[in-house]
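See below for the structure under consideration.
With one protein chain withheld, the remaining protein chains of the complex are depicted in position.
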Amino acid sequence: MMTRGMFETYFLPGVWITIQVTLYSALMAAVIAFVIGTMRTSQLWIVRFISGTYFEIFRGMSALVFMFWLVFSLPLIFQWQLVPMFAGVLAMGLTYGAYGSEIVRGALAAVPVAQREAGLALGFSRFDRLRRIEIPQAWPEMVPPLNNLLIELLKCTALVSTITVADMTFAGNLVRIGESESAPIYTLLLVVYFVMAFIITRGMRVVERQAKAGIGQAPPRTSFWEKLSLREPGGEGTTGAPSKIGGAQ
Amino acid sequence: MNWEWDAVQDFMPLFWDGLWVTLKATFWGTVIAFVLGLIWAIAQRSPFRWVRWPVNAITEFIRNTPLLVQLFFLFYVLPEWGPSWSPLTTGIVGLGVHFSTYTAEVYRAGIEGVPVGQWEAAKALSLSRVRTWAVVILPQAIRRITPALGNYVIAMLKDSPMIAIIGALDMLGQAEV
Partner (left out) sequence: MPASVDSQESNGQSRASGAELVRFNKITKRFGDVKVLDELSFSVDTGKHVTLIGPSGSGKTTILRLLMTLLTPDEGSIVVDGDYLTHQEKNGKLVKPSEKHVREVRKKIGMVFQQFNLFPNMKVLRNVTEAPRHVLGLPKDEAVHRAEELIELVGLSEHLDKYPSQLSGGQQQRVAIARALAMRPQVLCLDEVTAALDPELVAGVLDVLRDIAQTADITMLVVTHEMSFARDISDAVLMFDAGKIIESGPPDKIFTDPEHGRTREFLSTVLRGL
């Protein structure tokens, strides 16, 4: 088993680094997602073009390769070096911001046209329409897919260990080399990641509940399994069709 | 340090080798993910609780933990129990199993999208369970999910560089020894 010393010197700080990396990249991704996402619903083609180009470039990027590029290639071009953690956050913030922008764009597009027209009729500016009418209505729809994305981001943070950021995966590898015991440490790692994902999901459920209550919708009802489950409906291609055979006449 | 285009030239043969490995990994990863995902999805609809619950738990766990750590697990822990695979095999199995939990979701959505009436009609005609799945439900489900499955092939292609990490660690390990 892992000794106490190893656990306290390496693993616990690693957990904290993972939390930090997740938090910073999530913040950066959120800002990008909202900016690019709303830009993609603009009426001006040039705005749509710029934001669309951003989306197309970064969604096709492998975050791992991008991270390596930032750490190992960029210094060759500019003669200066990024702090590895900053490089990791940058890579994930930019790519996950692109994924997030698609969620924001989709949810905004799903707001009924009549709402936009009503806003126009009342003389709201474009910015006020977004802030007061469209985003508040689209927000509850965004939360479940954003939760899925956040968990993907959490999982992605494990990659920063490969660019020497001492997150918990990095610590896990150190401990493995030090202790030459791999089963307990990797099992522990996976469980901690899972618990973090679970906490994120619970938190986002609360956010969704409040978002729905904020616009007068009933909170979603969840069954026992859905409560335990980390998957969110409406992630990809769910149809909402009844899952059981039979039913009332 | 300098940016040298010569390096790119030296790199090209390696690049083609690497591309070939990437494609190979993605291909076999896709095969595993598509087949295993279907098995998960069908098991999740099993009438038996003792099948459904473990399958739900396993797929949730795999889906919500990092592929990279799973690869480490496969590469360092599995040999302690028996099979000792090359980094590439480990990577392909890890990639395939990880993404099978995503394709399982896609299949699940596709299966749930088949109208309840189709199950009822199959039952009314006394079609067997296997026959119902094989000729009624799956052909309809798969037709509507093909694009979504395609997205995961691309996702696998993007994640396949992770296999290189365990490959590199393997080489470092050999150098240490």
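Assorted remarks:
Residue numbering begins at 1 within each chain, and the chains themselves are lettered A and B in the order written.
Everything below uses one rule, namely that a residue touches a chain if its C-beta (ideal position, glycine included) is under 8 Å from a C-beta of that chain, and two chains touch if they have at least 3 such contacts.
Predicted model, so just to flag it, every value in this text is computed and none were measured.
Note on the undisplayed chain: of the listed residues B:18, B:54, B:79 or B:117, the one touching it is B:117.
Interface with the hidden chain, as seen from chain B, comprises residues 115, 117-118, 120-128, 131, 135-136, 139-140, 143.
In this text, only the chains that are shown with their structure count from here on.
Taking the mean of the C-alpha atoms as each chain's centre, chain A and chain B sit 21 Å apart.
Across the complex, chain B meets chain A through its residues 1-3, 56, 60-61, 63-70, 72-73, 76-77, 80, 105-106, 109-110, 112-116, 119-120, 123, 145, 148, 151, 158-159, 161-162, 165.
Within the complex formed with chain B, the chain A residues making contact are 60-65, 75-77, 79, 151, 154-159, 161-162, 169, 172-173, 176, 182-183, 186-187, 189-190, 193-194, 197-198, 225, 228-231, 235-239, 241-247.
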